[in-house]
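Here the complex is missing a single protein chain, while all its other protein chains stay put.
So, chain A:
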Amino acid sequence: MARIVKVAADQTPFDRAITGIQKDDVLLLSPGEYFLPGLDLGDVVLKGTGSSPEMTVLKGNLLLLGRYLTLENLTLEGEEAIEVLNQDNPYLSLRNCIIKSSQTGIIAHGDLNFESYSCRFEGGGLDLAEGGAKFAQISDTTFTGKTAIKADGSGQLNLSGVVGQDFKLDQGDFLLYFDQVSASEVYLGSSTLEAAESSFKILSSVRGDIHVLNSRSDLVQIVSGQGNLLNSRIDLFQAMFSDCQLANCHVDEVKANGSSRLSLIRTFFKMDLELAGKAQVQLADCLLENPKAQLTVRDSAGIRGNFLAEADQVLEVKDATEGLVKITGIKSKLV
């Protein structure tokens, strides 16, 4: 049975609690500051007992060495606040914590099962480095630094209600579930992203697939792999060598080249549709939001399908080779 150890100046002092720590202890830390000179910890729960996490502050770096470490309702301050050593599948759980760091909030070498609920990372974020299998469940958490998450290796990251800037997953092979995530830029390598009700810029994808629903994005760039976007608003959609479907989307601009194949269903275009290389586009019931929108078709790219347009709407078609543009439902003018 876990021991509950109350840590306070007039009860068990912190030094004594740490010296005599046993597996599965729960340390209840009274409000105050505690200094951690590079402390190895594992298989314990540290709980701040203040009315907010700011009232119990741990200063220094923590080294997770063991099966698990759980931190609750406290603030941790350090250069690299928590370092997880390479070991067999450890668990790190943070609840209602603030992680302040000048370099990296948490750096994990190798495997990690990570949970963060209602936390705030100030300064550094989460660095899942050096391969290994990583599983993260991050909810209701804010990252204030430039890089929120950087991950190498493989595994699954489930994010809901997360705010951050850059998510750099280009070195790994992850399955990402985003729900209500706000990110400046998401760098995807061969990872697969499944996102809903989120806002982000997806910068590139080497091989991975992207499935986006009810979201907002400045840029979705799919180099390879497959894309599926539904009920979303995108400023610029760019496909290179990919197969993509867009349905009920509002897109300012679409660019497709290489050997891309695009299927656009009930998609609203505001600006231009630019095709090159061997890109092939199939339209179904698409609409023009802006009467000045242009279609540019270069090389051996082709487009076919129908628009739903008003009688006076005209689509300007540039650079098209005869026979590669077969559009019905709208008047078109070759420029």
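Simple rule for what comes next: a contact is a pair of C-beta atoms (placed from the backbone, for glycine too) under 8 Å apart; a residue touches a chain by one contact, two chains touch by 3 or more; residues count from 1.
By definition in this document, contacts and distances are computed from a predicted model.
**Student:** Select, from "Pyruvate ferredoxin oxidoreductase, alpha subunit", "Right handed beta helix domain-containing protein", "Succinate dehydrogenase iron-sulfur subunit" or "Sugar ABC transporter permease", the UniProt-recorded name of the complex's unshown chain.
**Tutor:** In UniProt, the chain excluded from the picture bears the name "Right handed beta helix domain-containing protein".
**Student:** Please identify which residue in A:199, A:263 or A:294 touches the non-displayed chain.
**Tutor:** Once the missing chain is taken into account, the touching residue is A:263.
**Student:** Tell me which of A:7, A:28 or A:169 is the one touching the absent chain.
**Tutor:** Going through A:7, A:28 or A:169 one by one, A:28 is the residue touching the chain not shown.
**Student:** Touch as defined at the start, partner being the missing chain; which of A:63, A:163 or A:247 qualifies?
**Tutor:** Selected residue, touching the omitted chain: A:247.
**Student:** Tell me which of A:4, A:308 or A:335 is the one touching the absent chain.
**Tutor:** Once the missing chain is taken into account, the touching residue is A:4.
**Student:** What does the interface between chain A and the hidden chain look like in terms of residue numbers?
**Tutor:** Residues touching the hidden chain, for chain A, are 4, 6, 26, 28, 47, 49-52, 72-73, 95-96, 115, 117-118, 137, 139-140, 158, 160-161, 177, 179-180, 194, 196-197, 211, 213-214, 226, 228, 230-231, 243, 245, 247-248, 263, 265-266, 282, 284-285.
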